[in-house]
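Of the protein chains in this complex, one is absent; all others appear in place.
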């Protein structure tokens, strides 16, 4: 059933062994516990500063980390199980890419952010950042879902994580922009990178698999598990690496209200767009999340609760409109086959988030932020930037993210075209059977057999 | 297939736009960050009191908030997916109502509880309280599940949240009763409100849809996701807004043991009630949770672990008996069509919880509580009430909750009867197709098509 090229027996083990082997060697050379994870260093710190164990960063951030972790592995993983015959690949390739991505990004981000005395020091904050980076990969994965082999996806992860790290370094460390929830570094970058890769990998004959691109009743319910976990834990996502205290608190609160308003806007727009006034599960599963993206840059700032709600409501409307009107155009005119509609959930809302971030930054005053300015805008606090110049750097960062996404996506897209990477044929897209040993079906024979006796069931089993 | 009245194309967007628009305007006028969420205020506090960021209420309560959030959106949402053809509506209307309800209740609860200097101040505690209020709405939703349009449900939410806020104000602030886990304010109120609404909306011809009221094998497994998340996180629910320290700790512990004992009691009662000794999934999905409700008022008190277990075991037995014997009577004699059996899970256990709360309050002594009395029973601690008078106020609060539920339910029930709200016809209850674009089915044709070729599948797709 599967041709030579998609057989994973040699390719996948070889690529995994190489990637994991190199990663472990680099970890052995470069990666060390940070001073809150190391037995000697932390005890030294506690004794010298009369500190309490509760001040260990673990207690500030580990609950947020676990929420982010759940978004990455359950949220993204199950959101993509909406496809009727691609549930195994959706949740399991998501698992594979994220598990590799978080290791690789520990190294890449470590080289750029946490490199001291020739070593990368890691702890709960670097774990969150590593998970964040994989979020970007999984967004790109959504754009090519069903059309790439696991080997292609691992290669994409390898390069995209690396580009992510450089892009993030430019935005956060060179331009010193703020982007707590990563709407520029994660969502905008991940979405446009994936869209460009999808464009480069354009399949003119994808119609041969289109009948498998839809959902079935139960697959939409599995996808809702992903949606709801993403929606619930997005406040943790945006707040996970903000400063301790009011910053984490405020970021979570803003995101909570943005998402709530976004959900109402999504339901109403979805009903409005349908001729029969019926709701569309695709909108609910995706556009209702756009409110989390839309405040990803600004939720840390003094956005105000009603500001969050306006941002969220707009994002829900724009995202739903995108699914209805823009995605078909991207597909037919621009030859961008965006399986999960990441342009609507992550792309446009990410751009919107960057602009809102620039706007809110431009309004920062000492009166509003008080001593908290040093956490949110340290360069404004120390006088080296005005609020307006910070806003300019924020806007500039959006361009950087888009630039890295487009050029990176072109580069990586062409790499992924190498035939040896085992891309599935046009007739076998959105199909688990090409990569998985798939069991018999739920319905039909198997179930009747339970009623009618065992004979038929034995017959239908492999 | 759908008549004019249930078409949501105009109604749903209009009602959503009005509700969200008013909400945002009221937020802009009234809602502000509290002093732990505001950048200036928190930094001011930290500096003046040499405080640590770890003392921000976020770190005391945010993990509990996320557990409560999961119960509201995953727990309630998936618990109701047991219906074979109503999974989309169950999980997604749950999502819609909760997303609106938490915004509206921020305002209503804010006016009654957190109104200072003409502003409502919000933070993680108000977020928990907002989620709590939506729990009450979702309980009522369970009583009318499958028989109301989303517009009806949003109108119900609008009024019920408002009544919830008043009822809660009377119980907690006027009568100064204790109800940490909201067994009176959330469960009793939500259940009887929903039952009365269901009575007012009685459908004599519901038989035309009864064949769709049951579950199928997989829908029962989806429902178990809801059950287990509710069960696991109930200790967080009951403890989420109790006082810091021993109160949160003890409340979580008591709830943990109550639920464990309840589960054993539910399994045994379920087996006992069946002629063939077979277990019933409805009981496991619902009655095993009654232990969380049953200690919702008293878990904060010095209930003792074995006291919790007795309460939980009794609740499991009573709830299972209710499903077996009482629900059919409510339906046939009292004309109360309670789709999810909320009377058994939230109604009776809620009443029981209130009585246990009064009993345990009456036993409070300075010897048992020590200095902790001021957290649990401040009026006993400061001498303005005896334990016995506190118990009387606790019992009185139950009557208040029942009163608000019954009169509020009658009022709102009649409002919901307005034909323009798009109630589904008797033949289309428990049916997603009336409100959703529903994809092809999992089993049958679709699956055989994978085996037999693509022809049939193309045929069966829309």
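Descriptive notes on the structure:
Which chain is which? They are A and B, in the order written, and residues in each are numbered from 1.
Heads up, the rule we're going with is that a contact is a pair of C-beta atoms (placed from the backbone, for glycine too) under 8 Å apart; a residue touches a chain by one contact, two chains touch by 3 or more.
Source: prediction; values computed, not measured.
Touch with the chain omitted from the figure is made, among B:161, B:241 or B:259, by B:259. When the missing chain is restored to the complex, the residue among B:306, B:325 or B:407 that touches it is B:306.
If you put the hidden chain back, the residue from B:72, B:224 or B:330 that touches it is B:224. Not every partner is drawn; the one left out touches chain B at residues 54-55, 59-60, 63, 67, 84-85, 211, 214-221, 224-225, 228-229, 231-233, 236, 244-250, 252-253, 256-257, 259-261, 263-265, 267-269, 271-272, 274-281, 284, 288, 302, 304-306, 309-310, 313, 367-373, 375-376, 433, 441-444, 447.
Of the residues in chain A, those that touch the hidden partner chain are 2, 7-13, 16-17, 19-20, 23-25, 27-28, 31-33, 36-44, 46-47, 52-54, 56-59, 62-63, 66, 69-70, 73-74, 77-78, 81, 87-88, 91-92, 95-96, 99-100, 102-103, 106, 122-124, 127, 150, 218, 222, 225, 435-444, 446-448, 450-451, 454, 457-458, 461.
Assume only the chains that are shown with their structure count from here on.
Between the two copies, chain A and chain B, the C-alpha superposition involves a rotation of 120 degrees in steps of 5.
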